[in-house]
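Omission of a single protein chain aside, the complex is shown with its protein chains in their original locations.
By letter and in written order, the chains are A, B and C; residue numbering begins at 1 in each of them.
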Amino acid sequence: MKVGIVGASGYSGEVLVKLLLGHPHVQLAAVTSRQHAGKPLSAVIPSLRGTAADALKFTTSDAAELAARDDIAVWFLALPHGTAADFAKALVPAGRKVIDLSADFRVADLATYEKYYGHHHAPELLPHARYVLPELTDPKWRSDIKLAAAPGCYPTSVIVPLAPLLSAGVITRQHIVANSFSGVSGAGKKAEEAYLYCERAESAKAYGLVKHRHLSEIEEQLSLRAGAPVVLQFNPHLAPMRRGIITTITAPAAPGATIDSLYAAWRAAYVGRPFISIIPSGETPDSAYVTGTNRVDLSAVHDPRTGNFVITSAEDNLVKGASGQAVQIMNLWLGFPETAGLL
Amino acid sequence: MKVGIVGASGYSGEVLVKLLLGHPHVQLAAVTSRQHAGKPLSAVIPSLRGTAADALKFTTSDAAELAARDDIAVWFLALPHGTAADFAKALVPAGRKVIDLSADFRVADLATYEKYYGHHHAPELLPHARYVLPELTDPKWRSDIKLAAAPGCYPTSVIVPLAPLLSAGVITRQHIVANSFSGVSGAGKKAEEAYLYCERAESAKAYGLVKHRHLSEIEEQLSLRAGAPVVLQFNPHLAPMRRGIITTITAPAAPGATIDSLYAAWRAAYVGRPFISIIPSGETPDSAYVTGTNRVDLSAVHDPRTGNFVITSAEDNLVKGASGQAVQIMNLWLGFPETAGLL
Amino acid sequence: MKVGIVGASGYSGEVLVKLLLGHPHVQLAAVTSRQHAGKPLSAVIPSLRGTAADALKFTTSDAAELAARDDIAVWFLALPHGTAADFAKALVPAGRKVIDLSADFRVADLATYEKYYGHHHAPELLPHARYVLPELTDPKWRSDIKLAAAPGCYPTSVIVPLAPLLSAGVITRQHIVANSFSGVSGAGKKAEEAYLYCERAESAKAYGLVKHRHLSEIEEQLSLRAGAPVVLQFNPHLAPMRRGIITTITAPAAPGATIDSLYAAWRAAYVGRPFISIIPSGETPDSAYVTGTNRVDLSAVHDPRTGNFVITSAEDNLVKGASGQAVQIMNLWLGFPETAGLL
Partner (left out) sequence: MKVGIVGASGYSGEVLVKLLLGHPHVQLAAVTSRQHAGKPLSAVIPSLRGTAADALKFTTSDAAELAARDDIAVWFLALPHGTAADFAKALVPAGRKVIDLSADFRVADLATYEKYYGHHHAPELLPHARYVLPELTDPKWRSDIKLAAAPGCYPTSVIVPLAPLLSAGVITRQHIVANSFSGVSGAGKKAEEAYLYCERAESAKAYGLVKHRHLSEIEEQLSLRAGAPVVLQFNPHLAPMRRGIITTITAPAAPGATIDSLYAAWRAAYVGRPFISIIPSGETPDSAYVTGTNRVDLSAVHDPRTGNFVITSAEDNLVKGASGQAVQIMNLWLGFPETAGLL
């Protein structure tokens, strides 16, 4: 089974290449990059020297040409929003399965998408697309859809802990506050002064307060689980590290809810899920412990003084927050073991 | 005017030594360290090679002996809580001014202190002590007291932004959530596995959730400003950097409060204060910009979607969060310019 | 085929556990740790949560008991020197294959060993042991020996580039200078002040100059290749990073030697070796590009001004410098593909 990647010159593209080259059931047969077309992958991703990446070359990315390749069953789009939709428009009608790592198909409501991202390049595909957070999305998606939208990094770290608690009514919908702390790779491979080593080392700061784009995706998903609108405070921060996201959420306990009922809701939602690790109350997830894994680690405590739960999660923004989750989606879609190529 | 330091082998002690050696109006005449007694300061603090620290030696720390030194007018205590009170018991009756960097005299209410820290070694001194956050404490402290308790690192980063807003009624007392991210030096110079380079690099995590000791100090001070009990959620985190604290606070706006009224309250409280820097709404403080300074940088935004203010602050945990603030207290107490030795 | 690890609580032990758990042809059946006996591996190595390490428990480490386990064919010793020999004394006579990651059997000459490491605990095993650097050691070792000594981290980064050049007479034996730069994990998981995050971050320094223990191993191996004594200057340094070693070697070109003859010697020695990557002259290896791989990257330039070659190498000190190389040794010894579990 052959797969391809459109646009693999960024950090998540690099991780996606590694995961697919090491995957037991698929062959990475095409990787496009306008910038690097013609070069072997290992010339651009030197950590892959001495692997199959020495033989595989980046190719140009003409949407029509790619759509014409009937040997490739699944395409991953690792592109900026907007551009991703442009490729989806060619690949979906050609009958290829598309797994999109961009934001283009994460928000079902077009008005909301356009409020946060501007003009949508392929709204006609929205009915054929689905937001797939494998542990939460109804498994029927596997047969229903033509395009899977892989969730964003911050949203995964917020939705995984909160969705089951809202569904079970363990927390209130009001006064939820999520603070996330992300490694610098979350900003992408941008040659901007703000992301230079000397600017980010020994530096921590909040940014994008009040209306970060990922809010649109977080609130739409949480509202679905809660069966009513959820509006929350989401405060993203940059941490002086390369990878990883930790998220700390303060949420008022619903009347009668206890730490046991919270953990019970998590266990019920995630029993048997290989990539969700529920940690005892009192221990806290550490971004270093999930780096390079497709895991989300979860923990929570109850504060009798405030009546709040304090909920913490950790993930690798480039794996469970992007490329690992995309491979997990592929595994489920194609009927492979969920953990294939991910352990 | 001669001053001394009891216990200067930790990170804040090291910064205190540097500030006092560079101070234009005082002479650092005694520095004690059980561990390093007999060694020149520059042998233990190599960054001070080639300075007066080559000549100054660490001495032993016998409380009675120190109290007997009538050439020294001010003693700084850079000691663990409990031990600090033991020294204060000898120095205060001897008529020395004491500036304590520990927690022993930060909490006026003895029951609260003992709930968070256990048995108090010198409760009889509490009436003669005052929690001095120079920008907020009534200036009368300068003549009233015998011992000044320097605020803690986290509390300074929370109280400086919130106190004026609670006094002015710009925010509510309910549903306040403070998330702080601290550099590793905040844990002190402890040879423990958890603080090894390989454990902390590329690692971010929450810790001490629900009942961190600094809460006692934060809530007592904020309740004083609000004129009513303030109970808040305080979530501390470790960030992979050496120095610096950033704090992000979510607080519901009081009815009718606007971002302008918030900034007005800050300006009224901090007009002319050299170490408080109020940054325009939309920009956020960065820990790297305050490293090595005695500043707190402040900023805030209003979120019309949630009705909350999101308030951010940054400070150097070892300077404004510890030793710099202690020197600022000394400057005011002895009638020196507030910024002497701190710019 | 079952294998076991004695002493897996350090950084290289942790990497060894991960490599063996992911290995396609062996089962990790026993892992000992005095400190952690009874705990699941994933409780001590949280990055392994959600894997087989949840089920596997650390056991105590009684040499006789381990030797009695006839289900385990290969034992890896991840122990301090001295202790490793004590275990080898029990396991080798019991007919178990032993792969030792310590220094105990790296030096064939007992007098040299004792000069650098002191008393040897099992000199009687030296005849049955061999220093196995898979790309350089005569393949006959696979049938000859009972114990394989895995090379050290620094030595691998020096011997891999130099051995073929000395054998081919491309460089002189005199005036060779090797400067190595290692990540902090090279110091092991020691709770000492010198290795705290705040001491090592933003810090670079030389250490162990003149007579670092690894010299004994480096010079014995290089002298073997050169057919005459090689004495070199080896200057190790600590770099503020977790993993990786880069080594920069200055070696005078032999009369008539060119950069082409140097590369020819490397290619002849390493043709078809999957873990040696020879980079074009002018490009330099980067520690970040080999992290997590079992590779050594090599490059060199000729300086017509000085008549020297400047030779650079990079490796992951915990993989090719320790546990990865040990697994590579096992693969060859047991007849598995050399890259099994290592790509």
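Heads up, the rule we're going with is that a residue touches a chain if its C-beta (ideal position, glycine included) is under 8 Å from a C-beta of that chain, and two chains touch if they have at least 3 such contacts.
Remember, it's a predicted structure, so these values are computed and weren't measured experimentally.
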item: For the chain not depicted, the shown chains it touches; value: A, B, C
item: Of C:9, C:83 or C:179, the residue in touch with the unshown chain; value: C:179
item: Contact partner of the left-out chain, one of C:134, C:285 or C:324; value: C:285
item: Absent-chain contact - pick from A:184, A:249 or A:342; value: A:184
item: Listed residues C:44, C:241 or C:318, member touching the removed chain; value: C:241
item: For subunit B, the residues touching the chain missing from this view; value: 22, 46-47, 49-51, 201-202, 274-275, 277, 279, 286, 288-293, 295, 297, 343
item: Hidden partner chain, residues of subunit A it touches; value: 11, 183-185, 189-193, 195-202, 240-242
item: Subunit C residues that touch the omitted chain in the full complex; value: 175, 177, 179, 181, 183, 199, 201-207, 209-211, 231-233, 235, 237, 239-244, 246, 248, 250, 252, 284-288, 291, 301-303, 305-306, 308, 310, 312, 314
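Criterion: only the chains that are shown with their structure count from here on.
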item: Remotest chain, subunit B as reference, centres from CA atoms; value: C
item: Inter-centroid spacing, subunit B versus subunit A (mean Cα positions, whole Å); value: 39
item: Residues of subunit A touching at least two other chains; value: 201-202, 286, 288, 291
